[in-house]
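This part shows subunit A:
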Amino acid sequence: MEAADILRNLFVIAVFPAGLFVLVNGLLYQWADRKVIARLQNRVGPRWFQPFADSLKLLAKEEVVPEGTDPRLFMGLPIVALAGALTAALYLPIAGLAPAYSFPGDLIVTVYMLSLLTLCTGLAGAGTRSRFALVGATRTLTQLFSYEAPFLLAMLGPAVAAGTWQIAEVMDYAGSNLLILVQPVGFVIALIGLMGKLEMPPFDAPEAETEIVAGALTEYSGRGLALFQLGRSVELVCGLTLVAAFYLGGIHNPLDYAIKTVGLLLGLAFLQSLLARLRIDQTVGLWWRYGSLLVLAQWAVMMVTRS
Partner candidate 1 sequence: MNSDLEWALEIVGEWALEHNAPAADRLDVRIKPEHTAAAARALIDARWGYLTAITGLDGSAEDGQLEVLYHYCRGASILTLRASLPRDHAAVPSVCGAVPMATVYERELAEMFGVMVVGTPDSSRLFLPDDWPDGVYPLRKDAALERAAPAPEEDQ
Partner candidate 2 sequence: MSVHIDRLWQDALEQVKTWARTNSPWVIHFNSGSCNGCDIEILATLTPRYDAERFGIKLQGSPRHADVLICTGPVTRQARDRLLRVYEQMPYPKFVIAVGSCALSGGAFQGCYNVVGRVDAVIPVDVYVPGCPPKPEAIIDGIVKLLDKLNGAAPEEAQL
């Protein structure tokens, strides 16, 4: 490994596609999301640098470790959560360039990395002694198990159609034939699964502000909270890129990347402001009763047509 290689890897990981760029991009997308929802609710909405100010302020705040929780775990979980989200970005065509690293089977690794954040939030909630956090944690994990299966199946649909587990190859296949038309149900399930993963309304029961204060992250403040929120905004970017790459005919250049991901983001924002919050039992019911069946039907159709 010559010095140049190491430098390139460092640059790729730390700055361009996967590191700083994804963070900044995530915060910008978070601002766009909040601004569109606010405009739909007839409000002015935050300024463009609001998420930056929020994160910086949280990083500068005092970190309070409640007694009765293991400090190492309390501090470690946010870091693992953000790291998981950032690693997922490595395998995705961020900013329209080819994925930084690509190996057969990286799709499975990416989807697992994306769900690492939710797992850490659940553990963080269970770790702290506040009972609101406890309820928030159980809800987060319940919701994780409900949307994970259909979301995974929806993602694997195009991979099976392309006959490979490598994101880059699936994207090439998706480039030639528009999968949104071939597998429309898969696209809808993937999009809604993304909303479940990011706990956007109507699936924000785990952090229902009027019901359980702040859900699993009630006890977190300062740096821990900032890392969790950064992780979530990075996950927003990764999720959008993944769904856009598979279902909207692949991402080949930065302009393509920008148009497709922002388009999906507007769709999500519109859905968020339209729908009321579902109770946790209704969310689980929705996913297991309709989500999985639709996706399996989609797969059946695909199997029949492919052979």
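Per the selection procedure, all candidates are chains of the complex that A comes from, given by their letters.
Please note the rule applied: contacts are C-beta pairs under 8 Å (C-beta built on N, C-alpha and C of every residue); 3 or more make two chains touch, one makes a residue touch a chain; residues count from 1.
Keep in mind that what you see is a predicted model, and the values were worked out from it rather than measured.
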Candidate from this complex that touches subunit A, chosen among 1 or 2: 2
Complex contact set, residues of subunit A against candidate 2: 34, 38, 41-47, 49-50, 52-54, 56-57, 59-64, 132, 209-210, 213-214, 217-222, 225
